[in-house]
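Got a structure here, written out as structure tokens. Questions coming.
For this depiction, one protein chain was excluded, whereas all remaining protein chains were kept in their positions.
For chain A:
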Amino acid sequence: MAVTVQDLVKNYTVKKKTIEALKGISFSVEKGEIFGIIGPDGAGKTSLFRILTTLLEPDGGSATVDGCSVKDEYLQIRQRVGYMPGKFSLYQDLTVQENLEFFAAIFNVSIADNYEYIKEIYEQIAPFKDRKAGQLSGGMKQKLALCCALIHKPTVLFLDEPTTGVDAVSRKEFWEMLHRLKTQGITILVSTPYMDEAGLCDRVGLIQKGAFLSIETPQSIIRDFKKTLWSVRADDMYRLMETILKSPLINSCYPFGQYHHVTFKDDTKKQSDLEAIVAPGNFKDVEIAAIQPNIEDCFMALMTE
């Protein structure tokens, strides 16, 4: 096991009130796995990452990274892991090259020795190697940060919301890079608020308010969605939602892009029932279809359970 977590608890005290950031969570990550931790802001993702990277001490429970305890063997862990915090945390006034040299040196490795390892990523930012890190675009900053986190060949890589604030193309590229790293045997723990990235992980843990709702492969999370999901659209989407939610038969209705995703309380209900609910609103261009749920639908459903 690359990472094991057992009943991990973390509390913060803010103005004499105790906030439970992690309420005794447990999970484990296998070597060479991409494990996604998905949840909204404030769910406890960053606290979890900071405990695993030995930056914070847990208030209860235990955790190991690469076989070392985060409490007692923090120095060993610090030699072996790569960490990319959520906020861009390189030196903005140093150039790309200087940042990389610095991080290589503090891990006692030379860029030349490990260049093969980061080559594919670094080549994309190499044309800007004399530019200051603060002047890079969001996507390039991310690539540089990843290079700096990888330069010492970590066994476990922690990426805290690496794609937040990065454009769609760069996000896609970033995930492709993660999959290439996986083939080199690195274990990757990645957190993200974007549900659509869940499908790119080997397994995902859906986290909310400091507790896991579910830890599964993306496929089985979707398979576990038991209800029939309906997508509805019409000319006035706002009034459409109001109309649907008024009906006592409806379990949930969430806006998803151009559609509303709807479930019934009683799953035996059919398309005709939904049409009957919508009909009094006199909408134009009404489209109703049964669809396959995605991770986000599952997450919404798990949240309300």
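In this section, a contact is a pair of C-beta atoms (placed from the backbone, for glycine too) under 8 Å apart; a residue touches a chain by one contact, two chains touch by 3 or more; residues count from 1.
The working rule: contacts and distances are computed from a predicted model.
According to its UniProt record, the chain left out of view corresponds to "ABC transporter permease" among "Fe-S cluster assembly protein SufD", "Assimilatory nitrate reductase (NADH) beta subunit", "ABC transporter permease" or "NitT/TauT family transport system ATP-binding protein". Although one chain is not drawn, the whole complex shows that of A:D7, A:E73 or A:E101 it is A:E101 that touches it.
Contact with the chain that does not appear here is found for just one residue of A:S89, A:N114, A:Q208 or A:S247, A:S89. For chain A, the residues in touch with the chain missing from this view are 50, 53-57, 74-75, 78-79, 81, 83-85, 87-94, 98, 101-103, 105-108, 132, 148-149.
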